[in-house]
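With one protein chain removed, the remaining protein chains of the complex are shown where they sit.
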Amino acid sequence: MKATTEYLWFQTKNHREYINITDSVEEIVTRSGIQEGMVLVSAMHITAAVYVNDAEDGLIQDIDEWLEKLAPFNPKYRHHRTGETNGDSHLKSLLMHHEVIVPITAGKLDFGPWQQIYYAEFDGQRRKRVIVKVLGE
Amino acid sequence: MKATTEYLWFQTKNHREYINITDSVEEIVTRSGIQEGMVLVSAMHITAAVYVNDAEDGLIQDIDEWLEKLAPFNPKYRHHRTGETNGDSHLKSLLMHHEVIVPITAGKLDFGPWQQIYYAEFDGQRRKRVIVKVLGE
Partner (left out) sequence: MKATTEYLWFQTKNHREYINITDSVEEIVTRSGIQEGMVLVSAMHITAAVYVNDAEDGLIQDIDEWLEKLAPFNPKYRHHRTGETNGDSHLKSLLMHHEVIVPITAGKLDFGPWQQIYYAEFDGQRRKRVIVKVLGE
């Protein structure tokens, strides 16, 4: 089994942001030389997510609005007694999940026609990281 | 490391449908000959999900109603400006997630007593695919 590990760094301009990282992940898979296996793409923070869906701007705004409805900002979260103000960012992260596994077949991401990998930032404007770990042969 | 890749195809009669694919996945694992490892079961579309839960019809109807409540059909999604009408199908897919990893021990799915793998279709009546990738030894 071969393993390659790389990290992607982000510092978003906005508090919440959605960034297509498919090309970056593909480059890491190519560099790894792994032909058959999988790549784990996992946020290293508890107020961010990694998900697979469509690269369509309208949908991304729909997702953002939907997340704010299901996991809204609220000054009253108990978590805020620690001095934090990002309780909603944790809940949004849990709803969307912090990681995906993408299959690799014949050296490429084995994706359907519309699948794209996104990093979703829910508490940005600071340096944050995603691990990309390729495993296989 | 050994790797086996197969694809399951679906064309549902209904717009939304829940299909137990545990037996199909088990057969692929058996064919692979892999004794220790994992199987990735991942929808290749962004309006479908793969999840693990109970094979109980009442619960499946509860899940469907719950999803419609948390991620309802709504003609006003921005995504619909592209001509689509399936904004809710994307949100349902994100809520349920598009993939699971099942451990393989001694050549079998290492599951608890009630765990079953489901393909959840949220925008059906067209041909769609799930990748089943077995990795291990």
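A and B label the chains in the order they appear, each numbered from 1.
Assume a contact is a pair of C-beta atoms (placed from the backbone, for glycine too) under 8 Å apart; a residue touches a chain by one contact, two chains touch by 3 or more.
Here the structure is a predicted model, which is why all the values come from computation and not from measurement.
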Sole touch to the unshown chain from B:His79, B:His97 or B:Lys133: residue B:His97
I'm checking contacts with the chain that's been left out. Which of A:Leu8, A:Val25 or A:Ala71 qualifies? A:Ala71
Sort through A:Leu8, A:Val25 or A:Leu91 and give me the one touching the missing partner chain. A:Leu91
Residue ranges of chain B at the interface with the undisplayed chain: 1, 36-38, 51-54, 56-59, 61-63, 66, 70, 95-97, 100-103, 105, 110-112, 114-115, 135-137
Considering the whole complex, not just the chains shown, which residues of chain A touch the missing one? 1, 3, 5, 40, 42-46, 70-71, 77-82, 87, 90-91, 93-95, 97-99, 101, 129, 131, 133, 135
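What we mean here is this: only the chains that are shown with their structure count from here on.
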What is the distance, in whole Å, between the centres of chain A and chain B, each centre taken as the mean of its C-alpha atoms? 20
